[in-house]
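Heads up, one of the protein chains got dropped from this complex, but the rest are sitting where they should.
Each chain carries a letter (A and B) given by its place in the written order, and its residues are counted from 1.
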Amino acid sequence: MSTDSRPFIEIKDLEYVYPLEGGEQIKALQGVNLAMERGEFVALIGPNGSGKSTLARHFNALLLPTSGTVRVDGLPTSDPRHLGAIRQKVGMVFQNPDNQIIATTLEEDVAFGPENLGIPPDEIRQRVEAALAAVDLLDYRLHPPQMLSGGQKQRAAIAGALAARSSCIVFDEPTSMLDPLGRRQVMDTIHQLNTAERLTILLITHSMSEATLAQRVLVMDAGRIVLDGSPAQVFSQVERLRGLGLDVPPVVEIAHRLRGWGMELPSSILTVEQMVEALC
Amino acid sequence: MLIQVENLTHVYAPGTPFERVALRQVNLQIAAGEQVGILGPTGSGKSTLAQHLAGLLKPTAGHVLLDGVPVHSAPRDHRLQVGIAFQYPEDQIFEQTVFREVAFGPRNLGLDEAEVTARVRWALEMTGLNSEVMSQRMPFTLSGGEMRRVALASILALRPRVLILDEPTAGQDPQSRRRLLERILTWQEETGLTLIIISHTLEDLGHTLERLVVLKGGQVVADGPTRHTLSDSALLNAVGLDMPEPVKLLQTLRQKGRKVRTDLVSAAEAATEIAHVWGLPPPPGPSPRRGGEEGRGA
Partner (left out) sequence: MNQLLPGLYVPGDSPVHRLDPRVKMGAVLLLMMAPFALRGFWGYFLLSAFVALISVVSRVPLLALLRALRNLFWIGFFMFFLYIFTTPGQPFVAWGGITATWEGLLAAGAQIYRLCLLVVMASLLTFTTSPVQLSHGLEALLAPLEGLRLPARELAMVLTIALRFVPTLFEEIEKIAKAQRARGVDFRSGGPLRRARSLVPVFVPIFVSAFRRANDLATAMDARGFRCSPHRTRMQQLKLGFQDLVATLVVLGVVLAAIGVEQLT
């Protein structure tokens, strides 16, 4: 079954090809190798079309490899017998807050995952309460979805994964349709779940500021992982990222320019606080 | 004065348990050709105000005048001098070809086909789409970014005197956002239209528009040159807006006693400013310290 020594997610030589009309084929992923440990918070960035969403959907067997293997907590995704277990272990939060809520009240929606698992009703209730409390939405349990803000809806989706006792949550651009307040709420929740509950997190994002919150950053391009390191390591490669059409966090950009004009600054500056310290 | 908003109040669902005051005694004047950003957190009334400016809502109290005529009750042709794009404008696409979609507005105006065709071509070029290649394509087969541009072209084709854009860059990645905002400014340059952009993100508005109106709780709390409002950190924090990192950095440096400007939103401008204050040799290119041309983009 699962042993703590193996990586939680093991991807080897993953290739994913899908056919287009007219006989053409698109190689969305090629030669992807990745290992993620329990409790890691990984950000995944890359230009549009680089395969980020495609890769993420292999984590919970929404997509299956054309070749290569994907293992979740030791279980291969290609084996249909493990589908239920894999989808319980790995939850997913999508980009559109509205299009993942299926129930007419918040607590009913959060209960959906456990209901699918056949959990006894009393236990579902307990789990739902705990999950809502964990994302600070307990007061809204009877609210219908249209009375929730975007940020609240995304937190509801997170609660859904918590109620199913997922140990890993994959986020596919969870904040791109939210306003600043919603973005902050969601990122705070993610950060808290990772630090307090040791939840394994994969965050796909276009915001470089969000990516700096992770412990590890993966950069994808044309179906491959081209950079893999800490945020400081990855974002110090300003020119390389620019070449891929990606931004760097604003503070990194500022530091890079100042260095170019002759100022001595540590190469690991990522945040406003670090920059202020270096300058003052 | 092209647009006059006088004591505008708007109440949603009056007399029901869901009654909500969205706008309270709002006063605003916009001259022809101005660039105005309307900034505020969610719930501040920005979208409601935008709809009033386009004549789509009836004021509960007060007036919204375009050229002295109330927009809401005016004949349709008067109201259509104001073009408005809502958030995610690609949601409104319904035609089978790009051409028909962009021609929809001009055809509703009753223009003859020659004029309609000319406008479609012009509008597509303005949004950076090749009208020959695109015209017969089905809009639903295009990428998200292209669909958005088609939707914006369909509004441009009305050749409005005033263009209101509600969160034009919603949901886009940073590069697309920048490109779109630059393009929008060229529309203003080329046609002289009055430009109003609604946003909750300072990054979008801060370094592109001349004038900033800040809303909170349905009221105007600031209205003046963008630079002015940006340097008022107390106000921005009180309104609860998300500070772009360059602004945060400059504000923190200022709190530590360094004499830096705090009204610069882009990383490039902030870097140049810090270089100046720290006494580095002057970097090449336009400087924020000199009046006039500001560095644009990050």
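To be clear about the criterion, a contact is a pair of C-beta atoms (placed from the backbone, for glycine too) under 8 Å apart; a residue touches a chain by one contact, two chains touch by 3 or more.
Because the structure is predicted, anything quoted here is derived from the model rather than measured.
S.K.: Out of B:13, B:114 or B:234, point to the residue that touches the absent chain in the complete complex.
M.R.: Per the contact definition at the top, the residue touching the missing chain is B:13.
S.K.: Considering the whole complex, which of A:10, A:37 or A:108 touches the chain not shown?
M.R.: Reading the full complex, the residue touching the unseen chain is A:108.
S.K.: Among A:117, A:263 or A:278, choose the residue that contacts the chain missing from this document, as touch is defined above.
M.R.: A:117
S.K.: Name every residue on chain B in touch with the hidden partner chain.
M.R.: Interface residues of chain B facing the absent chain: 12-13, 16, 18, 20, 51, 54, 56, 76, 80, 82-86, 89, 91-94, 104-105, 108-109, 140, 154-155, 158.
S.K.: Hey, which chain A residues sit against the chain that's not shown?
M.R.: So the residues of chain A touching the missing chain come out as 60, 62, 83-84, 87-88, 91-92, 94, 96, 98-105, 107-108, 111-121, 124-125, 128, 144-146, 160, 164.
The rule is simple: only the chains that are shown with their structure count from here on.
S.K.: What is the distance, in whole Å, between the centres of chain A and chain B, each centre taken as the mean of its C-alpha atoms?
M.R.: 31
S.K.: Over in the complex, which chain B residues touch chain A? Could you list them?
M.R.: 41-42, 170-171, 173-175, 200-201, 240-242, 244-246, 248-249, 252-253, 256, 258, 267-268, 270-272, 274-275, 278, 280-281, 283, 298
S.K.: Quick one: in the complex, what on chain A touches chain B?
M.R.: Residues 48, 149, 176-177, 179-184, 206-209, 245, 247, 249-251, 253-254, 257-258, 261-263, 272, 275-276, 279-280.
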